[in-house]
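One protein chain is absent from this view; the other protein chains keep their places.
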Amino acid sequence: MSTEPPEAGHGYIQSKDAYLARLRRIEGQARGLQRMVEEEKYCIDILTQVSAMTKALQAVALGLLEDHISHCVVNAAAAGDHAEAEAKIAEASNAIARLVRS
Amino acid sequence: MSTEPPEAGHGYIQSKDAYLARLRRIEGQARGLQRMVEEEKYCIDILTQVSAMTKALQAVALGLLEDHISHCVVNAAAAGDHAEAEAKIAEASNAIARLVRS
Amino acid sequence: MSTEPPEAGHGYIQSKDAYLARLRRIEGQARGLQRMVEEEKYCIDILTQVSAMTKALQAVALGLLEDHISHCVVNAAAAGDHAEAEAKIAEASNAIARLVRS
Partner (left out) sequence: MSTEPPEAGHGYIQSKDAYLARLRRIEGQARGLQRMVEEEKYCIDILTQVSAMTKALQAVALGLLEDHISHCVVNAAAAGDHAEAEAKIAEASNAIARLVRS
């Protein structure tokens, strides 16, 4: 599906623990939302939490994207592999489009 | 913070189980993302999952918002409580603005 | 296509001039962007202007939506026309969904 190189070594790896911590917090937000629905909290207060969780998710996405461009795209370009750089950029652009529209 | 009436009985209550099921699925997506980072999956594939999770969250938000307008706003309006209806609409509009910007 | 009542009298009418002024400013932003492309300005600076214009457009949309709920939805609910109120809310919800996803 993706053009992932087999050797990999993705840009985000160096901050893997930070991403895991952020995703655990987001998982906690999903559980908090269930508790709010369970306790029949006011819908507007639930919506406020949904917005906060969406923002946290988008911040993760923006971080991953920047890491991707800094590593995968730049490495391909620095190696003079034009076709590979183009493929990476097309992938990144599609990912950005999905983010902007989601 | 919110203008929640004490007696409550919020619009979404009648589909509480459906919302809980959707939020549990979203919690599962948050755990799936942690697994992907743990296993050092390709960043673009992780981003695809983040977009899917964001879309699922926004669908929950849109459902809650429609329920809110259908119940809280319409009830206040039908009861002729103009000030209450206005307060509910202002709250809903702020929630919509946060959603659109998040 | 829409369930517009023939007699109309839409919510936004009372601030028609304000909406026209905002839309004229947005039209001006579209012309400003053409000038920037014409003069081959830096892409990031153009993108900053595109974001500003998108925000201005969304503010217009949020205003129209609030006016719609305050008038069309509330009037139908206050008149006890449940079917009409439901139809208006469904329309509004679809419009909100399009906004959130655009």
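Letters are used for the chains, namely A, B and C, taken in the order the chains are written, and counting of residues starts over at 1 for each.
By definition in this document, a residue touches a chain if its C-beta (ideal position, glycine included) is under 8 Å from a C-beta of that chain, and two chains touch if they have at least 3 such contacts.
In this text the structure is predicted, and so the values were computed from the model without any measurement.
Student: With touch defined as in the header, list the contact partners of the absent chain among those displayed.
Tutor: Per the touch rule above, the missing chain touches A, B, C.
Student: Would you indicate which residue among A:15, A:34 or A:58 is in contact with the undisplayed chain?
Tutor: Within the whole complex, the residue contacting the unshown chain is A:58.
Student: Spell out the interface residues on chain B facing the chain that's missing from view.
Tutor: Residues 101-102 of chain B touch the chain absent from view.
Student: What residues on chain A make contact with the chain left out of this view?
Tutor: 58, 61-62, 65-66, 69-70, 73-74, 77-78, 80, 85-86, 89-90, 92-93, 96-97, 99-101
Student: By the contact criterion defined above, which parts of chain C meet the unshown chain? Give residue numbers in ascending order.
Tutor: Residues touching the hidden chain, for chain C, are 1-2, 4, 8, 10-13, 16, 19-20, 23-24, 26-27, 30-31, 33-34, 37-38, 40-48, 50-51, 53-55, 57-58, 60-61, 64-65, 67-68, 72, 91-92, 95, 98-99, 102.
Note that in this section only the chains that are shown with their structure count from here on.
Student: Mapping chain-to-chain touches, which pattern fits: line, ring, star, complete or other?
Tutor: complete
Student: Of the chains shown, whose Cα centre falls closest to the middle of all protein Cα atoms?
Tutor: B
Student: Taking mean CA positions as centres, which chain lies farthest from chain C?
Tutor: Comparing chain centres, A lies farthest from chain C.
Student: Report, in whole Å, the distance between the mean C-alpha point of chain A and the mean C-alpha point of chain C.
Tutor: 30
Student: What whole-number Å value describes the gap between the mean CA coordinates of chain B and chain C?
Tutor: The separation of the two C-alpha centroids amounts to 22 Å.
Student: Mind pulling the residue numbers of chain A that touch at least two other chains?
Tutor: Within chain A, the residues that touch at least two other chains are 102.
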